[in-house]
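With one protein chain removed, the remaining protein chains of the complex are shown where they sit.
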Amino acid sequence: MKCEASVLPERRMAELGIRLPEAQSPLAAHLPLVVANGLVFVSGHGPMNSAREPVCVGPIGSAHTVDEGAEAARLAAMSALASLRLAIGSLDYVRKVVKLNGYVLSAPGFDRQPWVIDGASSLLVDVFGPDRGPHARTSVGVAASALHLSVTVELIFAVDEAR
Amino acid sequence: MKCEASVLPERRMAELGIRLPEAQSPLAAHLPLVVANGLVFVSGHGPMNSAREPVCVGPIGSAHTVDEGAEAARLAAMSALASLRLAIGSLDYVRKVVKLNGYVLSAPGFDRQPWVIDGASSLLVDVFGPDRGPHARTSVGVAASALHLSVTVELIFAVDEAR
Partner (left out) sequence: MKCEASVLPERRMAELGIRLPEAQSPLAAHLPLVVANGLVFVSGHGPMNSAREPVCVGPIGSAHTVDEGAEAARLAAMSALASLRLAIGSLDYVRKVVKLNGYVLSAPGFDRQPWVIDGASSLLVDVFGPDRGPHARTSVGVAASALHLSVTVELIFAVDEAR
């Protein structure tokens, strides 16, 4: 099923059957996000379940396939959206997905980071639609990560000032 | 030859004989850049030729020297500028180069990332001149990268709202 382009994000999610996890408090001494000058800077989020346990750990390219990595990226993005919705009240206030940085825990020589991070990008386009969803992006390969999380995503959104 | 400080970027490029490559579509499911609140967030760009093939792959410090890395960083920045010009129409609309993040595929123990990324910084100062060109920057050493690209650059620009 495909939503119409003009459908707002919360309804799109309902129609697509996407259910966000519970928003989680950060692992350490920081906030899930900060709103400044109409932009929302969202902290790095990993693929965590509602019990705050990592869902996918270990390097992509050895412990996990690209497809498993893409699913982890999708879950990490859902975790970030849960934080965003809790903070601003509704994803309908998002005017644009601006930027996604994806950090992929990579086995030596692994070079398919963009296809892993596509898991997060696709979710964002599903949720925010063809106008608001597409975004700028950088995929980075890292050799070590917090709790050995396979993927971490970091996001910038533009939101309605008058929300 | 040195341009005057007040010369606009497009003329500076012509006078310096800098020719941008063709703008390329991203490797995966995202946009080359997004404009939000007067800032342009440009996706990670690597040193690619017009046939969309990587020009410089493998780690700096083993497969390539610092100078080769700096040339790759320069080419990656040119690729980013090509995307920017295609999207906003002219580099003359750039009010300021704000931020450059450079990711350097690094051999074990390689610690000269800033001198690699200087290749991108110098190009930006050449093109945008001494007032608009200088920028904040972070150089990051990575152990794995998309398509084994030696350097990836990611940029933020401030642009004229009334362009």
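Per-chain numbering from 1; labels A and B assigned in written order.
Please note the rule applied: a contact is a pair of C-beta atoms (placed from the backbone, for glycine too) under 8 Å apart; a residue touches a chain by one contact, two chains touch by 3 or more.
On a predicted model such as this, the values are computed, not experimentally measured, just so you know.
Trainee: With the missing chain put back, one of A:Pro9, A:Gly44, A:Pro114 or A:Pro134 would touch it. Which one?
Mentor: Spelled out, the listed residue whose C-beta touches the missing chain is A:Gly44.
Trainee: Of the listed residues B:Arg12, B:His64, B:Arg85 or B:Arg137, which contacts the missing chain in the full complex?
Mentor: Answering carefully, the residue with contact to the hidden chain is B:Arg137.
Trainee: List every residue of chain B that touches the chain not included in the displayed model.
Mentor: So the residues of chain B touching the missing chain come out as 37-39, 61, 96-101, 104, 106-115, 117-118, 121-122, 125, 134-143, 156, 158.
Trainee: For chain A, which residues lie in contact with the unshown chain of the complex?
Mentor: 26-34, 36-37, 39, 41-44, 101, 103, 140, 142-148, 152, 154
Simple rule for what comes next: only the chains that are shown with their structure count from here on.
Trainee: Per the centroid of Cα atoms for each chain, what is the distance between chain A and chain B, given in Å?
Mentor: Those two chain centres are 25 Å apart.
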